[in-house]
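For this view, one protein chain was removed and the others were kept in their places.
Which chain is which? They are A, B and C, in the order written, and residues in each are numbered from 1.
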Amino acid sequence: MILLLVLFIPLAAALLVLSFRDPRMVAGSALVAGALEVVAIGIAAWNIHLKGVVQAGRYLRADGLTSFFLINLGLITALVLIYSAGYMRHVPEGRFSSLRWFYALVFFFLFTMVAVYLSANLGMMWICVEATTLASALLVGFYNTEGSVEAGWKYLVVCTVGIAFALFGTIVFYLAAVKGGVGSESALDWSSLMNAASGLAAKHDLLKLAFVFVAIGYGTKIGFVPMHSWLPDAHAEAPSPISAMLSAVLLNCALYALLRFDAIISHAIGGWFSHTLLLIFGGFSVTVASLLMIVQRDLKRLLAYSSIEHLGIVAIGIGVGGSLGLFGALLHTFNHSIAKTLLFFTAGNVRENLGTLRMERIRGMARSLPWTGGALVLGTLALAGLPPFGLFVSEFMIFMAAFSATHYFIAFLMLAAISVVFGALLYHFQHMLTGEAERPAARTGLRVFEFATIAICAACLLALGLHIPAALTALLRGALAVIQ
Amino acid sequence: MIQAFDVLLTVLLLVPAVVLVVRRWPSARIISSALLFCSLATGLAIAGIAFWSGKHVSADLSKWAPFPFSLSLDRLSAFFLFLICLIGMPVTLFSISYIERHYAGARRDWLWVLLPLFVLSMLLVVTASTGFAFLFGWELMTLFSAALIMVDGDSKERRHNIFIYLLMMHAGAALVIGAFFLFLPHAPGLDFAQIRNSVALLPQPFRTAIFLLAFVGFGTKAGIIPLHLWLPKAHPIAPTPVSALMSAVMLKTAVYGFVRFAFDFLGGGPAWWGYLVLIFGGLSGVLGVLYAIAEHDLKRLLAYHSAENIGIIYLALGAALVFVANHAPMWATLALLAGLLHCLNHAIFKGLLFLGAGAIADSTHTLNLEELGGLLKRMRVTGTAFLIACCSISGLPLFNGFVSEWLLFRSFLAASGLHNLTAATILPLATGVLALIGGLAAACFAKVYGVAFLGRPRNQQAENAREVSLPMRLGMVLLAIACVVIGVLPGLLLRPLGATVQEFLPGATLPEEAVSLATLMPWIALSVTLLVIAIALMRRVKKTVPTWACGLPGLNARMQYTSTAFSKPLRKVFSRVYKPDRAVEVLPAGQPFFPNSISYRSVRTTSFEKSMYRPVVDAVVATAYRLRRLQTGNMQVYLLYIFVALIALLMFMRWS
Amino acid sequence: MRMAIDILQVLLLILIAPLVRGVVARLKARIQNRRGASIFRPYSDLAKLFRKEDMVPSTASFIFRLAPMALFAVTVIAAAFFPVLRGSALLGTTGDFFILVYLFALGRFLLMLGAMDGGSSFGGMGASREALVSTLAEVPLLLALVALGMVSHTASIAKMVLWTTGQDFFQLSAVHALALAAMVLAAIAETGRIPVDNPTTHLELTMIHEAMILEYSGPSLALIEWASAVKLTGLMALLIGLFFPWGIAAAFSLPMLILALVLWIAKLGALAIALALVECSVAKLRMYLVPDFLGVASALAILAVVFTALMR
Partner (left out) sequence: MGLFETEAAKALASSAVFLFMTVLLIAAAKRISTCIVMFSAQSVVLVLQVLAVAHMRHSKEAYAVAGLVLIVKAAAIPYALFRIVDALKAPHDVSASTTSSQSVFIAAGLILLSFFAVQPYAGVLGVDEAMLAAAVALVLAGGFLMVSRKKALMQVVGLLVLDNGIFLAALATTFGMPLVIEIGVVFDLLMGVFLMGLFVFRIRDTFEHLDVSKLRRLRG
């Protein structure tokens, strides 16, 4: 029941906001709906915590893993909605790009992502992941400028093609399951597959084939190199709150899908194959992204590449395996999503106050925009994986896992990449913060919405760096229990 | 005592809060500095007790942290904690008035916020007893020091220097992280105890890898040449108390880390480790002092001397490693004793020198030696303290620098007793290197003191220089006293230091020779003083006359020997090292007689930045640009990438 | 009683030092067919200077007057390291040659400062040249001593002397020859004699030590002169002790002590003659040839060390 609520509140909200014309009504109703959704997610998570698994019909199921990702989603969405209330004031008036359409699409987007998390059926999950692309494509192209249209088009086509392979992979998977003696009705149902996993060992070549396609497919959406090409464009051209959503939730969403498959494969034929694949992708992503960060010129593109790098780290965390590795990986997704939200919001402020995101034209922010600049510094330090911020802890865990599992090459590659990333971030941000500002900022202060959201993010990062609350640990343990 | 320890930590955390909260009060900074001073005093007391009594203190904060996070004081940590607090207190005193006089508003507040945090981070590093705690403190130390540098101001050059500093520190930290984690496959966790217990299982390649990582990683922080690149860039641009802390204390945390790894964790290794450390120690010792001699900016000169002294310390550590490899723990003890003691000594006199530089800048607004002169008559206390520091860093007897260098000399000489021919040849020869370093250092500081404090003032500001305020003088005097006390009564430290070494080096014993100096030094000091006093009493009254100018009148300051001139002979002799690029410019050009102006310029062209670092950085950036071209912007190419990736994976699947 | 003898040794060194200078000067004069001054001339010079008043440049600080006193004091302490009559010295038994060398360094350092305190260009010039020479001279001196220390397995000067006494002259290894050569060269540089420096010149192009003390007059000058004389004699004593100690009083008895004294004075005289001969037959080196001169010394010293290690 609660799951239905969680699932359909966004849909209802989408339709609701479409029915309004007055921007204040739109924003207000959006905030209310967001609040409701968060509450619903909270209740759902609590139920899951009590019951372990919550089922609704054949196609909706929520377990520990779901609740972890759901909470992440809820948190970020709430922040995004609050921020947007302040940020989305002057929007273009066009087909599908007006304020109400913005919120409507955001809620559709939210709906599809919730659906991904709740769908018990792998086929269903694929449909929802594809749907997320469709729902967000219009948001990417929201501003209708050359850049955004181009980015939206690329995003749409590249991801659809990539995801198509995931469908093929799912089919092969289904085939393997059917051949493996699972009833064709439940042959795509995740938990029954988990139970039958050990029986599928015989079909290992099919499973491998399936995983290759799935990895390519969902990997495209996660932004693994070399399928990442859509990601910088989309992140850079979307409105800042949407960039935050893309980077902080959408990637996790695809990652979630991949995790589900990885879990089954690992149970069926042992983790070696899938984890090696993840390590390969992770290694590529970390290396290429870190190097490309050096030569970026646009702030949001830089952040986009850093997302690629961090998802690569997560992939490595999953790849090296072990409960510590997985724990670290999940924690890292959480930390990363918060840090990225913070930074994309900050980027939003930068664009608003300086009218540009070209980094060579941003100077002297420390003086002209002290608060935004401060937020930028915090976010950068966090992204670079320095204490006392959360990402230091999760990276530390992943390193521990990697070394304990004697994956020395990948570990040292990661160390090197992290140093390069630090150099790149330091180089760009130092130049943006110091020096003489070209033009005076529109506003030096922060609006209450902006300040609130950014402050929350910063507080979370700091807190997570100093101490992992028991609740989060329990949540993560629950998630691990599901996939291990 | 444990409570005291917790109190210390909390107070240090408290100070910034106080500053931030009550910074509107006029008395806020007094309160915060007082708090800082008291907490440091507590730390000194705790460390002192733990160091002399050998009583271990530990505080487990794991319940607050995401990882096992505990601090503990064994004798080694206690020694370094003692060092931090010993330097920290005078520096705090100095800062009270220095910061007041030189900074205002937000900057001043920031300094008072960051200073305690910086101290706290260093304190974490030396007391940490888990890998996480250590690395936590290690990274914070870099961050806070960099922040403190940034507070001082902003310019293109400063930006560049800070960038290099942070980048190198981070790279070094990455190596240290690697060194820690390489223990993991064999150790259950990164608790120091666990590491120690697991080391027995560690295969040799791992030991070597860990050692090399630790050597380079900590070496970057310690600033051994050629990893010193950041040192002369970061130290001069920091606020003086901060440069004092960085050069005097922060570098030592790196030495601490290296000692922990090389001796406490790994328990020494093959002899070539020792020779490696020895070679790089000698290299940075000699090159450091040679570069220093060519410098005329006081702070940069001092920065190069940090590289030199770190070189001496690494000579000692290298010798110790060689001794351990040759199963001579007693002599290893002697060498380690020298190394550790030199850490403390260098901390004291280098801190004093930087504070002195601060005092000079405070009253003359310049650090360029060529513009100073005759300061001793105008700043007697500062001058005297600075003189003591100069004698100490030149390793002259009666001052602390000599004690550690003497110990090192003796351990080198002792190597002649080893059976291994290589060790018995190389270590005694190292005395030559150490002697050269000592001689050059003496020459350099004769130059510094002679040009800055003696003779005539070279410009108006030096002419009007006045003695600095009481707290600043107090800070310097405390350190000067420390120099003399250790120099005259080394016995105070030798035995507890011996015990310290025994704690982590199996079979270590303190050779009796080490103590002979302790018995002799007081007598020498006493008799020298008595003699000087006696002669002074016999002296006739003095008569003040103008300086002899070969009978001609009008001898002025421009006729004095400049710093450049003083160092010229040495620069000429060692021109191989400097590869100087000289240019003499005569104006008006063309006619050799009666020129209006003759300007002479000579710059050192050898630089590791050009020959070592540039190529690497360029290579990385070039790769980045090459990769950038793959992101063509053509979507069809992107699709192609996906198909290629798919096919590649399918092949991988087939053939795996 | 033994204490008394040790103190006597120190006094002997300090008091005889000016005489050695006088003797060398006289010998040089004779070799150059001059009559030369009385060998006791240095004493009267010192007396005269001590009676004069102390002229201090107006720019100078207290360093200017402190330096000579400290220099003299340090040199006197250093003199307590050299065994003369018997195989022990006041400080030379517990104290080792590292302390000795660095005591000299301390004195020199202070003198350099004193020189620069005058505020004239001569002082700086002298100090800078002195810095060069002394830096380069310290290395061979120390290495040579290290080599001997390695042979005799001790660092204490007195013990080294005793060890050598125990050896048969013809049994002494090549190490001693090499070390001797190195030490002689280094000692020449240390004491500022020809061919490194010329104590009698006042030509600014060539002078090193003299340039440093150009500002000094009266008692200060006297102290400096006396100190350098003591240093010269002390180093001679060191050479004697380390390389030709035979005859030094092994047991503690009056006749042996007297014999030792006589022999020592004879050896000292021999060294003085050798020094005079060298100074008359060699031309002073250009300053930038001094590094080569000392480079040779260092090479010899390094060889000495290596041989010692090899021949254990």
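One rule holds in what follows: a contact is a pair of C-beta atoms (placed from the backbone, for glycine too) under 8 Å apart; a residue touches a chain by one contact, two chains touch by 3 or more.
Note that the structure is predicted; figures quoted are calculated from it, not measured.
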Shown chains that the omitted chain touches within the full complex: A, B
Chain not shown: contacting residue from A:Pro10, A:Gly86, A:Pro232 or A:Gly373: A:Pro232
Per the touch definition above, residue among A:Val80, A:Leu99 or A:Met124 touching the missing chain: A:Met124
Contacting the left-out chain in the complete assembly, out of A:Met25, A:Val53, A:Leu134 or A:Leu480: A:Leu134
Omitted-chain contact residue, chosen from A:Leu156, A:Leu246 or A:Ile313: A:Leu156
Touch residues of chain A, complete complex, unshown partner: 59, 96, 121, 123-124, 126-127, 130-131, 134, 137-138, 141, 144-147, 149-154, 156-157, 160-161, 164, 167-168, 171-172, 174-175, 178-179, 184-185, 188, 205, 209, 232-233, 236-237, 292, 295-297, 301
Those residues of chain B which, in the complete complex, touch the missing chain: 628, 631-636, 639-640, 643
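We adopt the following convention: only the chains that are shown with their structure count from here on.
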Category of the chain touch graph - line, ring, star, complete, other: line
Most extensive contact between chains (C-beta pair count): B-C
Averaged-CA centre spacing for the pair chain C and chain B, given as whole angstrom: 36
Whole-Å gap separating chain A and chain B, where each centre is the average of the chain's CA atoms: 44
Residue list for chain B, restricted to those that touch at least two other chains: none
Interfacial residue positions of chain C with respect to chain B in the complex: 52-63, 65-66, 69-70, 72-74, 76-77, 91, 94-96, 98-99, 101-103, 105-106, 108-109, 112-113, 115-121, 123-125, 127-129, 131-132, 134-136, 138-139, 142-143, 146-147, 149-150, 153, 155, 214-215, 218-219, 223, 287-288, 291, 298, 301-302, 305-306, 308-310, 312
Of all residues in chain A, those that touch chain B in their complex: 153-154, 157-158, 161-162, 165, 208-209, 212-213, 215-216, 220, 226-227, 229-230, 232, 273, 276-277, 280, 288, 291-292, 294-295, 366, 381, 384, 386-388, 392-393, 396, 399-400, 402-404, 406, 408, 411-412, 415-416, 418-420, 422-423, 426-427, 430-431, 434-435, 464-468
Complex contact set, residues of chain B against chain C: 374, 376-377, 383, 387, 391, 394-398, 402, 406, 409-410, 412-413, 416-417, 421, 424-425, 428-429, 431-432, 435-436, 438-440, 442-443, 446-447, 449-451, 453-456, 513, 516-517, 519-520, 523-524, 527-528, 531-532, 535-536, 538-549, 555, 557, 559-562, 565-570, 572-573
